[in-house]
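Mind having a look at this structure? Questions to follow.
Every protein chain of the complex appears in place save one, which is left out.
We just call them A, B and C in the order they show up, numbering each chain from 1.
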Amino acid sequence: MIQITVIQIDNYGPWTVTPQPRRESDLQALQARLYADLNLMFGMHKGLVFYTRFDNLIAITNGIDLLTHQKIQDSIKNRYPITISMAIASSKTPYKAQKLATKKLQEHGSAQDEGRREVLDVANELVMDGYVQLAHIDINNITERLTDLESAYDTYINVNKVKLMLMEELKKYDAMLFFIGGDNFMCPCNGMSEDDFLSVFEKIKEKCGVELKAGIGIGKTAEDASNLADIGLELIRAGKTGRQVCTLKQEGCEILSPLQKRQIITD
Amino acid sequence: MIQITVIQIDNYGPWTVTPQPRRESDLQALQARLYADLNLMFGMHKGLVFYTRFDNLIAITNGIDLLTHQKIQDSIKNRYPITISMAIASSKTPYKAQKLATKKLQEHGSAQDEGRREVLDVANELVMDGYVQLAHIDINNITERLTDLESAYDTYINVNKVKLMLMEELKKYDAMLFFIGGDNFMCPCNGMSEDDFLSVFEKIKEKCGVELKAGIGIGKTAEDASNLADIGLELIRAGKTGRQVCTLKQEGCEILSPLQKRQIITD
Amino acid sequence: MIQITVIQIDNYGPWTVTPQPRRESDLQALQARLYADLNLMFGMHKGLVFYTRFDNLIAITNGIDLLTHQKIQDSIKNRYPITISMAIASSKTPYKAQKLATKKLQEHGSAQDEGRREVLDVANELVMDGYVQLAHIDINNITERLTDLESAYDTYINVNKVKLMLMEELKKYDAMLFFIGGDNFMCPCNGMSEDDFLSVFEKIKEKCGVELKAGIGIGKTAEDASNLADIGLELIRAGKTGRQVCTLKQEGCEILSPLQKRQIITD
Partner (left out) sequence: MIQITVIQIDNYGPWTVTPQPRRESDLQALQARLYADLNLMFGMHKGLVFYTRFDNLIAITNGIDLLTHQKIQDSIKNRYPITISMAIASSKTPYKAQKLATKKLQEHGSAQDEGRREVLDVANELVMDGYVQLAHIDINNITERLTDLESAYDTYINVNKVKLMLMEELKKYDAMLFFIGGDNFMCPCNGMSEDDFLSVFEKIKEKCGVELKAGIGIGKTAEDASNLADIGLELIRAGKTGRQVCTLKQEGCEILSPLQKRQIITD
């Protein structure tokens, strides 16, 4: 089971143009800092946040209780001109968990409902003995192939193409995909096997010639999983693995075996 | 003429994994704050920065001189564990300007060259009497159609699809497209006409059913243009314009008439 | 027992002038953000940090373990151009605890020792069942008496005079005193009684005519104690207490009184 928190700025759109449109560089700074702070605060409890649409963010929060969520919600209210609402849900797959969380949030009213402020609710239950599976994916040799050759914007378009292809392929496995800078993507992927990833990578290589690799980490929290995924990626880079995926699992982390997983998940 | 600055973190990839992979929530906070700070600092001189790939950023910097760039470069070195390199270029279109700037930066060595640090160079010349044309594009009724109905991640995928389609269509006009949060995009588009935008929007509507609108601002600086684009968008939202585009121009801003522009640009 | 962490930027002085003096506004921003981040990160675990000399900070860290300290130390290294060392100690009084912590830090070398980096050590033991006693002190009617009448700088001098007097008087009780903005001071004061504070306030009133009041909170962590101290101060402001001190204690918080002050506290 993975625990996902959907975070939404309350009534943000209208605020950005009231009483008149606010300076764009200020809004960009505001949104970026909100994202940074959420990562620092959830990060202090081993969570991980993705910026998504900046006014709607998605976080992996295994092991983080309701009180800690409330504390973070308060801290944002105390230091920002806006407030946030949050809904938490857990499920066997990341996609399903965020879907449940979003639904719970939507029950409280529209994102642009003036009366809806600082919702904090749980869709089903907080995860006690779950695990997080994260794949840290990157593009092979992007610096030599793109960054140092193509224009900054063309490289950016390329990365966006790969990103969208990955999003669409991985959704078939109920996994999500987030860009984390450079040529790096982070993919919450409870239930996926190494072969699933190799199959996805093969498809993308066929479509656009880009080769990918992934360190996969399985841990009790987003931080544990992310650290292991990073190490897995380093092992691939160092040529210490036979193939372009490498899974590392935290000790004591009870999960079903990778080979069995797909069947079960796709039930 | 529009002035573009390409910003690159020096040798960032290797740093993130030395001596071992750094915690992801810290890296996300670092990158987001760098982006926020660059917007605040360039913003104080009427510039505007886009996060792009976070380790490679693109800024509109009309009216911002070399000394100010250097001051910003120093300030990052003084407050961050990393340094940045920057190259500035100007051209009739945003795409060409960033291409020139990237090329100038690449001449100084690879993004992952250990010896290349804090480059600051100008490809051709700083713009004295140019202008910035910015389109602030958003998706019609996204809150009702997506945010309040679909899951957070599905809405996100949708926005990413629209983004990539816009990037590809707008590149044909030598324009760039950046996501700025929610359902909003900012498009540096010197040389494009309102009809060009309507034509792009029509294509996207046919492809995926999404309807778009755009306030277009023309001003001496990114801030001026962005403010006008915002007001244009508000006018469309208020039903005060006959169509889904609305252009506002800063007084004293010398540009060629919209009707004539396309011909010249496409030479 | 109160647990204190002494935090020190490693070899900071020399860094600020290498290779030449760094811009002062950058250094002020750097130091202020370090302070803000430390408060956010320790705050997520119910700690509280005081800026003290900015390159040497003092934190109350009851309930915060070594791993969390290490995580914060790493996070600073990952996002700042400087690193920090920390030593933790516990004692019956705040002054003694910081003294032990400082001594432990000094054993590892000078603050300006190039080789000493990221020390993390514990002087005696981490507090398991201790408590934090905090007094939130403010100046009566400062807005009417000073802020709205005197010049900004004269009010500032006045606040500094009161601060130094408080520091000197409170040290006699092994308490510390930190300025937290406006006319507010926060005083870690395990072992002091309400009468002790009234006696200190009387002395200061005689010396310079300034009248003070204090909400005193006793809790398991700095956050708990601080919240209770705030509520105590509000009760005094609302005229709900007979005198200028008001102590509130968290349920289940077992304390002993060094000098028989227990009776007074629990009255």
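Here, a residue touches a chain if its C-beta (ideal position, glycine included) is under 8 Å from a C-beta of that chain, and two chains touch if they have at least 3 such contacts.
All figures in this text were calculated on a predicted structure; none of them were measured in a lab.
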Going by the stated contact criterion, tell me the shown chains that border the hidden chain. A, B, C
Determine which one of C:P21, C:G115, C:G239 or C:G252 touches the chain that has been left out. C:P21
Using the definition of touch stated at the top, determine which of B:K71, B:K103 or B:R145 touches the missing chain. B:K71
Contacting the left-out chain in the complete assembly, out of C:R33, C:K92 or C:R117: C:R33
Those residues of subunit B which, in the complete complex, touch the missing chain: 37, 40-41, 43-45, 68, 71-72, 75
If the missing chain were put back, which residues of subunit A would it touch? 22-23, 26-27, 29-30, 33, 71, 74-75, 77-81
If the hidden chain were put back, which residues of subunit C would touch it? 6, 8, 12-13, 17, 20-21, 23-33, 35-37, 39-40, 42-43, 47-49, 51-56, 58, 95, 98-99, 101-103, 106, 110-112, 143-144, 147-157, 159-161, 163-164, 167-168, 171, 176, 180-183, 186, 223, 226-227, 230-231, 233-234
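Going forward, only the chains that are shown with their structure count from here on.
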Of all the chains shown, whose C-alpha centre falls nearest the centre of every protein C-alpha atom combined? A
Report the inter-centroid distance (CA atoms only) between subunit B and subunit C in whole Å. 44
With centres defined as the mean C-alpha position, give me the subunit A-subunit B separation in Å. 24
Send over the residues of subunit C in touch with two or more other chains. 71, 75
